[in-house]
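Working notes, structure below.
One protein chain is absent from this view; the other protein chains keep their places.
Think of it as A and B in the order they're written, each chain with its own count starting at 1.
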Amino acid sequence: MKNLHISTTVNGDQTEFVCAPDETLLDVLRNRLGLTGAKEGCGTGDCGACSVTLNGRLVCACLVLGAEADGAEIGTVEGLATGDHLHPLQSNFIEHAALQCGVCTPGILVAAKALLEKNPNPTDTEIRYWLAGNLCRCTGYDKIIKAVQIAAAEMRNA
Amino acid sequence: MALDSEKKQVFKVVGTRPARPDGIDKVTGRAMYGADATAPGMLVGRILRSPHAHAIIRSIDTSAAEALKGVKAVVTSADFGAPEDESIRDVQDNCMARGKALYHGHAVAAVAANSAVVASQALKLIKVDYQILPHVTDVDEAMRPGAPVVQADRAFENVAAGFSENVTSQCEFGHGDLEAGFAKADKVIERSFTTAATHQGYIEPHACLASMTPDGKGDLWCCTQGQFHVRTVCAEIMGMDASQLRVTASEIGGGFGGKTTVFIEPVALALSRKSGRPVKIVMTRDEVFKATGPTVSSSMDVKIGMTKDGRITAAQARLRYQAGAFPSETVTYGAQSAFAAYDLKAVETIGWNVLTNRPKEAAYRAPGAPMAIYAVESVVDELCQELSLDPLDVRLKNAADKGTKSSYGPTFEAIGLRATLEAAKAHPHYTAPLGVNQGRGLSCGFWFNFGGNTCVSLNINTDGTVGITEGNPDIGGSRASISQMAAEELGIPYEKVRTIIADTNSLGYNDVTDGSRVTFSVGLATIEAARNAIKVMCGRVAKIWGIDEDAVIWEDGCAKPSGPNAGSFDPMSIEEIAAISANTGGPIAGHFEVNADGAGVSFGVHLADVEVDPETGATKVVRYTVFQDAGKAVHPDYVEGQMQGGAVQGIGWALNEEYIYGKNGLLQNPGFLDYRIPVASDLPDIETVILEIPNPGHPYGVRGVGETPIVPPLAALSNAVSRAIGRRMFELPMSPPKLLKAMSQKR
Partner (left out) sequence: MRYEKPSTAQEATNLLATEPGIARVLSGGTDVLVQIKAGMIEPDLIVDIKNLDRIRDITPEQGGFRIGAAVSGATLGEHAGVTALWPGVVEAFELIGSTQVQGRATMAGNLCNGSPAADSVPAMVAANAIARIAGPDGARNCPVQDIPVSPGRTALAKGEFITSIFLPARPERAADAYLRFTPRTEMDIAVASAAVSLELDADGTCTSARIALGAIAPTVVLVDAASICIIGTKLDATSLEAMSEACSAACNPIDDKRGTVEFRTRIVGVLAKRAALIAYKRAGGRA
């Protein structure tokens, strides 16, 4: 199995890596690029803990091959904050206790950001359906939905 | 010095909602979980698992795997010793099957290789010669004489005759004259119930990184609820001194009881010892479902007698819990908690633990209680319906209270059950109108709560800020709560305190993060450690001022003279005292070590409204409210978080979650697609009402809150569904095919 040489953009930075043909983007991010924010909760697209954006689309990094990242733009949780300035979703998740163990949090933040870019003023139901692929076992989702709403309002008024 | 030994009633920091110290790490992806660690020269460990439910392992040939380029070590049970302690041997045998594979997914061998690909190839080269045995996965079948025996000679002598060898223990609790009690009842209902095994469903799979060196030292990084327990178990399995094995708990991606034991850590240590290299093992989700602890499944009978006006005259329960392939005490907790919410003159519970060819059960949030209380609360609800009584009034009428001799023996101190019931009754939810096909259910819940071995070190830094070292992995925001309690006691801002969780070489022994014990127990130890530090600081200041130590008091982060008679001195702040500590006797610290008692039992009441689609049997939870006594809510957001998270786990248990075994004894749904934990769109908001009935056993009145919330949803949902469809349900989960069948039988 010959490794492939891939050129891509991760969180706006030009990045190159080699990977095996069957290696997932999640494994590449975590094991080759040191970006361990995306988590492997299932490896089969059922939990959303590895959510990243691929050319602006929300995807599970475990269901993308590293090879497919060639020429693409990847966005991960590590790219959410600007310098030391947290994204409103990040600060509101902390302030409104929308995380407990935090292992689903990176995926949920990436997913919620993708939602608010598409729909800046979602209903609770829209948030719940959009995030249905992001499993959280700690919070019962209640505070997550509320934090997304508060962040959305803050972003609309910004 | 003088310290106020009275209960603190007015709080400045406790009860506020500051940001958690781990928040930024967790929202930026920086937090380090079990699978996020690396080490130089690290190998990848993988585990080979039994494809059979029950089989003798005749032989294992690892030669081809060992010969594969890149493979650095292969281990089987032959690489482990035989620990004397039976419970530790069970843990070891669960981590690596010895002689017999006891369930589908039981580990039989493991490899360490220089890449995941090579490790996977090596697993395929291991040849295991199995002799397949008959298996049993159902609890009632496993109890019958003649059932396949999972493990011989494990039954205690007190088990009644007439069962198979799989029934390993029997427990009994209660008091009073049952026969007389039932004779007084106007209505007696006896029902049988079953619940499926459910998994804790933490999103982070088990992961560890083990590094053993040839001089016998070991370092272990792992996601666990208790690094000290991991050390105890692993050191014994590995034949090491505790001092030589340092265990560091990573950030933990959910546990709920499932990370109170070990599954892969001894295997990683053995592979590291054999290979001479660090070894990381990360479970796949499939392995998590097949080989880590789900909770028990149960089969239960409950009989309750009630008078026309709603007084319970006698109550009896029989609990049969299957806890997988190894003995377990979980049924004891079920038998103790079943009737805890009631003040009863005549009560009896008997429980049996049963071995089956399923994975070894692990604790799951209030282990053993949800199913027993589900059965009891279902029968109470049916009695209310039959006798046309209000279900909250009946619970109030029979509620356990301060001074009640509990169904399991002890007499209750101040408890919050009555207050939560009254809060539920007063809440608008209870009287809100219901729509078509809707029903409302309620249930009480209970958990003992736990204190246990706790050790806290509190250091006053030279700038007057405070570092706290504690030993319990933070699974619900405890670092924030601990810092709050220290700040409260010291009279300093929350931001001046930082709490960290120590590795096993940095602090004395701490029990596992379980039993809802951390905010109670570590909080108690932190407050006492702060008081000790204050005592030191007051002593230093007394010397400076040349007055008696007793004449110095501590207020608002400052040492002050206790009154005009003590002399006239300007207060000295903690910063000032700390800055000159080198000249007054050296560093200042407070410590506290305790085996804490007085955790204070916890009660909750849940109200659930559901709507059942009469044509498909689909259940939608339309409104849900949780009422719970927190004693004192240190960080109310995190208390609410426990109440909401526990409730939703219970909702999943009631409606869709279940381990499904085929006739072949193999697990059918080892993944998040078919093991259906609730998703965001399945749920309504979860409303919360926190009651604060102080726990006399804690300086601030704190009670643990983590476990009770998973208990009531099972019966609350079952009662709501039963009322919605006009037919009583006796089985969990209430999946749509079962409900549709029940609805059609009615017609």
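Everything that follows uses one rule, which is that contacts are C-beta pairs under 8 Å (C-beta built on N, C-alpha and C of every residue); 3 or more make two chains touch, one makes a residue touch a chain.
Treat the numbers as computed from the prediction; the structure is a model and nothing was measured.
> One chain is left out of this view; which of A:V59, A:L80, A:L116 or A:A147 touches it in the full complex?
If we include the chain that is not displayed, A:V59 is the one touching it.
> Which candidate, B:P678, B:P699 or B:P712, sits in contact with the chain we can't see?
Per the contact definition at the top, the residue touching the missing chain is B:P678.
> On chain B, what residues meet the omitted chain?
Chain B touches the chain not shown through residues 286, 615-618, 655-656, 660, 668-669, 672-674, 676, 678-679, 681-682, 735-737, 740-741.
> Please identify, in ascending order, the residues of chain A that touch the omitted chain?
1-2, 4, 20-22, 24, 43-46, 48, 51, 54, 57-60, 62-65, 67-68, 70, 111, 114-115, 129-134
Everything that follows uses one rule, which is that only the chains that are shown with their structure count from here on.
> Averaging only over C-alpha atoms, locate the centres of chain A and chain B and give their separation in whole Å.
So the centroids are 29 Å from each other.
> Considering the complex alone, what residue numbers of chain A touch chain B?
Chain A reaches chain B through residues 1, 20, 30, 35-44, 46-47, 49, 76-78, 80-81, 86, 89-91, 93-97, 99-106, 109, 124-125, 127-129, 131-145.
> Enumerate the contact residues on chain B facing chain A in the complex.
17, 19-20, 22-33, 35-36, 117, 200-205, 251-256, 282, 284-285, 475-477, 637-638, 640-641, 644-649, 671-673, 677-681, 683, 685-686
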